[in-house]
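Excerpt of the complex: some chains, original placement.
For reference, chains read A, B and C in written order, and residue numbers begin at 1 within each chain.
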Amino acid sequence: MFVARVTGSLVSTQKLPSMVGYKLLLVEPYRLESEHRQSLVTTGRTFVAVDLLGAGEGDLVLIAQGSSARLTPETRSMPIDSLIVGLVDHVHVADRCVFERTEDPRR
Amino acid sequence: MFVARVTGSLVSTQKLPSMVGYKLLLVEPYRLESEHRQSLVTTGRTFVAVDLLGAGEGDLVLIAQGSSARLTPETRSMPIDSLIVGLVDHVHVADRCVFERTEDPRR
Amino acid sequence: MFVARVTGSLVSTQKLPSMVGYKLLLVEPYRLESEHRQSLVTTGRTFVAVDLLGAGEGDLVLIAQGSSARLTPETRSMPIDSLIVGLVDHVHVADRCVFERTEDPRR
C-alpha cells in the first residue's frame, strides 16, 4: 500500500455497468522527504481510486492496489485496481510525528 | 486506475483466439501538471487497452490494469491486463475544473 | 498491454518442469515518440515473454503481463507473467500510420 493525498474527483457517466454508483477520487502518492525526513511530500504521480469511506479533498489516505482492491463486499465484482482502505490519522518516523490529520493546513 | 488519453489504435490479425473481435486502443497516461495544478498533462508513456465502450481518439478515459481487466462478462477469459472502464466527463481539482469533455480542443 | 519489438531469444535447459517446450523471446517495450508523434521508439527496457504465435526477431508484438499471461489453454499452469498475445500489423495515431508490418526495415 502507499499513502496518498486526495487532490480531486472525477466524473464518468459512460462507464461499465458495475462501476455505476461509486465515487472516484484523484489521488497523489506521497513519500517521506529524503533529506530531513520530517515531512511527507508528493511524488507528482496521479492515480484514481474508488472511495467507500467518505474521503474528501485534502485527506491523506491509504491505498491498496491490484486484486486487493476487490477484497470488500462492495467492490468484489468491479473492474477496479485501486481502493482507499483507510484515512490516515497520523504518521510517525523516528519518534517524530510527520503527519497529523487535524494539523493539516489544506483542510 | 489512471486517466489516459486515447491516442490511436492498433490492428493485429495474427493473435490468440480469445482476442478476436475486440478493439485495441493506444492510450497515454495523464497526470496533474505539478506547478499550477490546473491541467492534465501526458506522462509520455504508451499502453494498449481493450475498449468495450466505444471510446475514440482524443477521449480521456479511465483505465484499470491487471486481473481487474477481466472483471466483465466480455473479458473474463481474455489474456488482457488493461481495460477502459469509463469515459471521463470532467475532472475537478481544488474546486476547479481541470478537464471537461466538451471543451476538449483535441476533438 | 504494451507494444514491444522482439529483439532476441533465450535458451534455458535447467528450468521448472512446466516451462519445458515453450519458446522464450527477448522483447523491448516501445512507446510513441513524444515530439513528432509519428513513430514508435524503444523504451530501452528488456523483458522476456512466452511466444505461442510464432513471432520472430524484428516483429512488433502485443504483450500481456501478470496473471493474464496464464489465460490460455497452453499457459494456464505455467509460472509465467508475460505472454505475446498478438503480432501487430499496423498502428495508427491521429489518422497517420506510425507502424506497418510490411514496411518494417528491420525484417
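Everything that follows uses one rule, which is that a contact is a pair of C-beta atoms (placed from the backbone, for glycine too) under 8 Å apart; a residue touches a chain by one contact, two chains touch by 3 or more.
Just so it is clear, the structure is predicted and the values come from calculations on it, not from any experiment.
Peer 1: Let me spell it out: one sequence, repeated, and 3 copies placed. What is the copy number of the whole complex?
Peer 2: 5
Please note the rule applied: only the chains that are shown with their structure count from here on.
Peer 1: Using mean CA coordinates as chain centres, what's the chain A-chain C distance in Å?
Peer 2: The separation of the two C-alpha centroids amounts to 33 Å.
Peer 1: Taking the mean of the C-alpha atoms as each chain's centre, how many Å separate chain B from chain C?
Peer 2: 20
Peer 1: Can you list the residues of chain B that touch 2 or more other chains?
Peer 2: 66-67, 69-70 - these are the residues of chain B that touch more than one other chain.
Peer 1: Under the definition above, what is the set of chain B residues touching chain C in their complex?
Peer 2: Its residues touching chain C are 7-16, 18-19, 24, 26, 28, 42, 44-49, 57, 66-67, 69-70, 77-82.
Peer 1: Spell out the residues on chain C that touch chain B in their complex, using ranges where they run on.
Peer 2: Touching chain B from chain C are residues 1-3, 30-32, 34, 37, 40, 52-53, 62, 64-72, 83, 85-94, 98.
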